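Missing here: one protein chain of the complex. Every other protein chain is in place.
Every chain is named by a letter (A, B and C) in the order it is written, and numbering of its residues begins at 1.
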Amino acid sequence: MNDANDLSALFERCGIGASRRTGGTLVVRSAIDGAELARLHETPEASMPEVIARARAAFQRWRDVPAPVRGELVRLWGEELRKGKADIGRVISVEVGKIAQEGLGEVQEGVDICEFALGLSRQLHGKTIVSERPGHRMMEQYHPLGPVAIITAFNFPSAVFAWNAAIALVCGDPVIFKPSEKAPLSGLATFRALERAIARFGDRAPEGLAQIVVGRAAQAEALVDSPDIPLVSATGSTRMGREVGPRVAARFGRRILELGGNNAMIVTPNADIDMALRAILFSAVGTAGQRCTSLRRLIVHRSVKDVLIPKLLAAYESLRIGHPLEEGTLVGPLIDEAAFHALQLAVAEVEAQGGRMLTGGGRVLADRFPKAFYVRPAIAEMPVQTGLVRRETFGPLLYVLAYDDFEEAIELHNDVPQGLSSCIFSNDMREVERFISASGSDCGMANANIGPSGAEIGGAFGGEKETGGDRESGSDAWKQYMRRTSNTINYSTELPLAQGITFG
Amino acid sequence: MNDANDLSALFERCGIGASRRTGGTLVVRSAIDGAELARLHETPEASMPEVIARARAAFQRWRDVPAPVRGELVRLWGEELRKGKADIGRVISVEVGKIAQEGLGEVQEGVDICEFALGLSRQLHGKTIVSERPGHRMMEQYHPLGPVAIITAFNFPSAVFAWNAAIALVCGDPVIFKPSEKAPLSGLATFRALERAIARFGDRAPEGLAQIVVGRAAQAEALVDSPDIPLVSATGSTRMGREVGPRVAARFGRRILELGGNNAMIVTPNADIDMALRAILFSAVGTAGQRCTSLRRLIVHRSVKDVLIPKLLAAYESLRIGHPLEEGTLVGPLIDEAAFHALQLAVAEVEAQGGRMLTGGGRVLADRFPKAFYVRPAIAEMPVQTGLVRRETFGPLLYVLAYDDFEEAIELHNDVPQGLSSCIFSNDMREVERFISASGSDCGMANANIGPSGAEIGGAFGGEKETGGDRESGSDAWKQYMRRTSNTINYSTELPLAQGITFG
Amino acid sequence: MNDANDLSALFERCGIGASRRTGGTLVVRSAIDGAELARLHETPEASMPEVIARARAAFQRWRDVPAPVRGELVRLWGEELRKGKADIGRVISVEVGKIAQEGLGEVQEGVDICEFALGLSRQLHGKTIVSERPGHRMMEQYHPLGPVAIITAFNFPSAVFAWNAAIALVCGDPVIFKPSEKAPLSGLATFRALERAIARFGDRAPEGLAQIVVGRAAQAEALVDSPDIPLVSATGSTRMGREVGPRVAARFGRRILELGGNNAMIVTPNADIDMALRAILFSAVGTAGQRCTSLRRLIVHRSVKDVLIPKLLAAYESLRIGHPLEEGTLVGPLIDEAAFHALQLAVAEVEAQGGRMLTGGGRVLADRFPKAFYVRPAIAEMPVQTGLVRRETFGPLLYVLAYDDFEEAIELHNDVPQGLSSCIFSNDMREVERFISASGSDCGMANANIGPSGAEIGGAFGGEKETGGDRESGSDAWKQYMRRTSNTINYSTELPLAQGITFG
Partner (left out) sequence: MNDANDLSALFERCGIGASRRTGGTLVVRSAIDGAELARLHETPEASMPEVIARARAAFQRWRDVPAPVRGELVRLWGEELRKGKADIGRVISVEVGKIAQEGLGEVQEGVDICEFALGLSRQLHGKTIVSERPGHRMMEQYHPLGPVAIITAFNFPSAVFAWNAAIALVCGDPVIFKPSEKAPLSGLATFRALERAIARFGDRAPEGLAQIVVGRAAQAEALVDSPDIPLVSATGSTRMGREVGPRVAARFGRRILELGGNNAMIVTPNADIDMALRAILFSAVGTAGQRCTSLRRLIVHRSVKDVLIPKLLAAYESLRIGHPLEEGTLVGPLIDEAAFHALQLAVAEVEAQGGRMLTGGGRVLADRFPKAFYVRPAIAEMPVQTGLVRRETFGPLLYVLAYDDFEEAIELHNDVPQGLSSCIFSNDMREVERFISASGSDCGMANANIGPSGAEIGGAFGGEKETGGDRESGSDAWKQYMRRTSNTINYSTELPLAQGITFG
């Protein structure tokens, strides 16, 4: 299934030719088996200023291309992604180890966002505003902002770029894409689809409109620190965000940070337990627990726990772990050894912090994949919400906490530094409404009767607190990619002052 | 006019009793004559945690008070400001030296924003969103955020607090107000009006809902660095913003920065010259050039210059400079000696950088007010846009630059690091529209046929680039004071995944 | 309590002097005791053209008064209503028989809408729109529409005028108010408050900005048919709407129709029965069942019926019926004899259509108030939803229908020609969500766990189907009071055509 010839053909079809894949310094391995997939040429640090200058120059032209025409480019990209869906999805699976369905689903997000952005291309609405002065009118317009740097993580190596780039391009902004060094091939495959769209779009697209930078921290830092990049969109760890945020702020840039989550589900006595069970399964073990929105904490009413947990353990038992492209596999590998060690560390801490491992945590399939890291998804019961629980461990480790009183559940829920996603399972409308109210979940996303992961692109995606506070994707997230200008137009022959002031 | 008895009575009426005004360590002087107005007790640094904790506790209750009820508090504040307008306006004049009209106008802004916020109290609208999944719906709600720190500058010692606090309170956020150490009395007078409103509002307002902190940098820093203050709204210099921004970002807080401007007017051959003249006058010398939106650069077509400049010089000649509360005065004092020296420095640099002083810059009325700093508003003609011109000097110094070609005017206009306000004077619709287009002014505010200063509260106020990038006042600026939550509600008995993914 | 001297003084305070109250042809009686309150002078039919011409002339000036200035007038009106709340509320009680709380609540709605409209006065937002053509921009603006006729019904003789007039005035439209001939005094009292506000507002208000027309059908028809009245807002019966709608349409006018409702509550097995009980009580018997949103149909799950109905009957037993201004009264009189007869007719039909009267329906207090009509609120159990049930009877008659299956409840609910308000009582989130979904209630208002009446002014008020389809009050209902203009501005020197067409 990972046959070298097949892979070679796959990469070719995705526009990643042999010359690009060999001879470079960035070694890319498959999470599936640890096999080397490519040695990519890195963008030299020294050429970063040129890259940025090219984007800057492209901006001068792109901002004057009418937005609905820019929308046409994104429409073509959507078409290319639709055509390339099977291939790009497979590259994702091969590189980061997602199961086939998830690889395809990620490309579908790209298709969806392109169509959403196409619609946006005629809807970048500001407001017309009545003035307090006769013969005056006001309005606000949203104008293109400038080059946008898109720095992504390994776990959504395709969709997060698409989310940002589709919106940025429609908003009139050139893009510079820096994919994770752990998943550059998925990034490249997605980027090539955009390049094909640009080729079809013709010379209305200025040179330098979309660029990809292959590299590591240094290249990312060049983007973060450049005064010519008014917006940096970065997805990754809270640690990364704690560094990027201030650096961008120091040069008066804008940022979109999508950082860590510590996503919980509250299961109340009024929950549909079977639905909760299925939702837990998908959101805790899907993508091997490596979604930013993966379920990490299960806050369950004590009366329900004894019903739910055994069922959950049974379901965990039957989970098929293995090669992500094999039929029936639900859990693929972790991204790399570091991820495995981080998980091991957390598992080791569980008991030290008073908890108890209920299942999983250990490595499996080491014989078949000695250089890859498959683990059995883990559940740990914790008597209280310790420091370990309050920290994000990026893997399939679910903490179970019991509660007695609904207020207590909400308090437990909010008492972590992250604020990305959350959910409640309950058919009681009061519990549900309370959970999504001002004094309920403090997360950017709060769901009822669905898990914390798997957001639709129509809503605003992102979180509060240490998750970063910013939003991507739908709703009015596009406004971050533009600059707003408030205009007051005086067409009278008088010069009245606001607030009734007279002068002179 | 600054009679001690009158002043004492004035301060009493504004709720600043003698015991508060004496015996403290913060010496407050009148910009008018340098006379000591008060010695205020500073909030001890050590008690800042308590202040913040009080706000935090107030938040727990205030967020559950329905927004339209919160609106009622702001309505009462508006009433109190309306009643106290003459007195508070006078305190502003006495303390920072604004002419009477401007002092009153500033309080009027407070009245206006309270009424605007009252309307908002039923309009904190999120979106309902259609879901791609059957039996699901989505929505986004805006919920209260938490305590907001409001750190203001001397030049709008009342209005900027009102702008922020009226919106914050309606949004469900307690406020902590740190007025400029150069203008705490104006701040206190405005704050007392809020306290009177709170008293009338009764026990629906939790203790600690609105607090004022008297002090200097240390107190401000305590607010900037506290993880319990999710939003810091700070007005001041770019230098200040360069420090505040990263510090707030480092703790994943939000900020609203309103920093320096370098606001220009383009006067084209199609301008109504007399209107331009009046607009220049108000916006360059009003508030002695100490508005963040003061006109600092005049970019005038060479063909117009010889008509406009002589008229402008004549108008400058006849400007009445003096005690700001005397009938007919148009230009009051600078805020303090430091401001005077900064201006002198700039004037001195003009010639060194190839320019020529056309008028003004020197101190006047030194005999009458030996401890205050009145200057004659200055105009300097510059052959090119030098480093001096690109820097904000906070006083009545206007640079004149000539242009030949409209594109050149736009380029000159945008070639400064700040991005607050801007305007064009022209009756040619193509010039006007070009100026407010995507490739026109890069400022947050771009006006036609009115000056750069004196925005209405209905629009979003703020600027791009080193001005900070954030917005206050009208339009949807309120969203910054709330947290957004995206909700997906599943009321079906199925658990479909987004993007058509199937799992298990 | 209805002492003549007191009343005289009350009317005087409300601006309805003796000369206005006597000598006319429109006899006004108190619903409380049938006593004559006034003989008002009617606006002669022949002078209607003048009235309309005056409004037309006022429009020419009012539309150019900036909207925030227009907002100031509405602010003053709100102040006047606040000051006059007790008096106007009492006039309402005296004239139409509302209990004191309801009279006051109605005036409060006027206060609320004035504050809402004040906020709107800076928020009459259209959109700025990106163009598909270079050098073009688009926007839409909302401009004043013209004179608005407001024709109201007896049951909200004050608030409905305020709802419409506050919005209309802020939108730039003069108003002509035609109150119900059954409740002109309440209308006049409310209108006088507006006149006092106009007087304070001064000459910024053109003559003819707000006019009241006292009369009957003929005067209303003059407004309905005039091509100079672009908007007719009419509240009343479906029969009236069936006439007004086509007549306004025939002259290409706009209308806002608020017609009959047949509002239901579904009580499911998951309801909080005690809350449901209280909600039924208020919404079925409040205002003696004469609200357009009064509860008329109770669709209750068969399993709950036997618990709920006995409690309901007990509650009905203890209802205090009587003089509406006496302490403790919950049910006042019907508006007049015709209303009483309509109710009697319905009661008589109940058995003929297979139903059973469970309580009430008969006249009470006939001795004390021989010329007024007090009835005991009625409940009828109906085996099926007959023609009688599907018809609106405007009084305190509640039909009880049982259901077995939730789908059946929804079907029953929607199977009436009216579509105003509706509600469900259930703590089951699936039932609640289903009820407010696309395949749930087909009404303009669909609530959960509150009754169908008592809407807040922040939402859009109105209904579907024979209720008229239009909206008043909050959300974007204001757009109906303005005309929209879509603008395309070409500031380039080219003339490209849309859709890529080339010509010549």
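Just so we're on the same page, a residue touches a chain if its C-beta (ideal position, glycine included) is under 8 Å from a C-beta of that chain, and two chains touch if they have at least 3 such contacts.
Quick caveat, the model's predicted, so the values are computed rather than measured.
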item	value
Given B:Glu12, B:Asp64, B:Glu317 or B:Glu407, the one touching the chain that is not displayed	B:Asp64
Candidates B:Lys98, B:Arg133, B:Lys178 or B:His413 - the one touching the absent chain	B:Arg133
Residue among C:Gly172, C:Gly187, C:Gly355 or C:Pro377 touching the omitted chain	C:Gly172
Among C:Thr25, C:Ser47 or C:Thr488, residue touching the chain not depicted	C:Thr488
Options A:Leu7, A:Val96 or A:Leu120, residue touching the unrepresented chain	A:Leu120
For chain B, residues in touch with the removed chain	64-69, 121-134, 136-137, 139-142, 426-430, 432, 448-449
Residues of chain A in contact with the chain not shown	68, 71, 75, 112, 115-116, 118-123, 137, 429-430, 432-434, 437, 456-458, 474, 489, 491-493
Touch list for chain C against the chain that is not drawn	60, 63-64, 101-102, 104-106, 108-109, 112, 127, 129-133, 136, 138, 140-141, 143-144, 172, 241-242, 245-250, 252, 254, 272, 275, 278-279, 281-282, 286, 330, 432, 436-439, 441-450, 454-461, 464-466, 468-469, 471, 474-475, 483-491, 493, 495, 497-504
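The rule is simple: only the chains that are shown with their structure count from here on.
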item	value
Where chain A and chain C are represented by their mean Cα positions, the distance between them in whole Å	48
Centre-to-centre distance between chain B and chain A (centres being mean Cα positions), rounded to whole Å	36
Gap in Å, rounded to a whole number, between the CA centres of chain C and chain B	43
For chain A, residues contacting two or more additional chains	64, 127, 129-133, 136, 140-141, 432, 448-449
